[in-house]
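Note that one protein chain is taken out, while the other chains of the complex remain in position.
Showing chain A:
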Amino acid sequence: MGIRVGLVCPYAWDVPGGVQQHVGDLAEALTGMGHEVSVLAPFGGTAPVPDHLVPAGRPIPVPYNGSVARLSFGPRTAARVRRWIAEGGFDVLHVHEPAAPSVSLLSCWAADGPMVATFHTSNPRSRAMAAGSRALRSALEKFDARIAVSEAARRTLVEHMGGDAVLIPNGVSVRSFAEAEPLPGWPGEGGSIGFLGRLDEPRKGLALLLEAFTLLAPRRPGLRLLVAGPGDPGPALSAVPEGLRERISLLGRLDDADRVRAYHSADVFCAPNLGGESFGIVVAEAMAAGAAVLASDIPAFTAVLDGGRAGRLFAAGDAADLAAQAADLLDDPARRAELSRAASRAVRAYDWETVAADVVRVYETVLLWDGIRHGRPAGVRLDPGLRTGALPGLGTRRGV
């Protein structure tokens, strides 16, 4: 029996982002499992949208959580949210980033009934959450179930709001990464290392990888580095000796198809991040592609790599250790093949099918498994606001 799910995404649908990606993938996975999904999100573009998307109004750029988010708020949007809830006939409402001052918060206020929240933010000093924690409480305490996408997101939630959440990680669409041709000319004969990520964001660790490459390259004349991602490589690259730079291929920002191919293009895929990752989507994607992964031992990567069984870990921030471990893997094709197989197996825990099954488990728990809540009023409806039943003496409330 399919569940009718209303998904709420606070950020503009036509702008790429982690939460939008998550909601889109979840919607697709749930639909594939036979559930009915409707997604409500701000949308202002003219781009084609999936059938299940309901535009909630034109997004406006707002500084939020340290960057500029595109959100929808205001009476017109609120009216659309209310209509969507009233007419949707949902069994369960699943709100992402419920504290975001956008359609998420509006639907918290408007709805009543079985409600699930997913928290993505892992910002320990989330100003929005700290400032609003009292004001938000009345909205957030409506949720029957809270999900956090990472341990860091869960901690952020617990510190600001109290209570608890179950951990359901981000998903990776394993199938779309599993098979691809390497980029032309890769991986080549002399050994190659791959990197994907923003080039000018220090925490992504490109400078560290280049430092390790500088250590390795003189003794390995064939070794090449594949570097893909947006941003200015200049500052990081300036530390590399002139003569070695021609062995570093800068591919810039890749489209989705080429990104998948890039994961298949190097002998060793390296994630040298210094921290600040809450899940490690890059590592999970590389694993889905069956790459031999070498990653820093920050908690997020250690967890995704199953404590080092599905990929090699090196001491975060230590270029010498990175170089030594990379040399080890480059010289040992059998070990690389072994890690690749282990990665393909371990990443299945993060496959959207697995992740969505856990999300459905949350829905089932909230709906008391029978969907009709043991005879209690079923389904999501508009919040009537004040209830006479709540008044002491008037209501029928007895002990719970």
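In the analysis below, a residue touches a chain if its C-beta (ideal position, glycine included) is under 8 Å from a C-beta of that chain, and two chains touch if they have at least 3 such contacts; residues count from 1.
Note that in this section contacts and distances are computed from a predicted model.
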Missing subunit (named according to UniProt) among the choices "Oligopeptide transport system permease protein OppB (TC 3.A.1.5.1)", "Amino acid/amide ABC transporter membrane protein 2 (HAAT family)", "LemA protein" or "Cell envelope integrity protein TolA": "LemA protein"
Selected residue (touches chain absent from view) among A:Glu87, A:Glu141, A:Asp232 or A:Asp331: A:Glu141
Given A:Ala69, A:Ile248 or A:Val366, the one touching the chain that is not displayed: A:Val366
Touching residues on chain A - with respect to the absent chain: 112, 138, 141-142, 144-146, 162-166, 306, 345-346, 348-349, 354, 358, 361-362, 364-366, 368-369, 373-374, 376, 385-387, 389-393, 395, 397-400
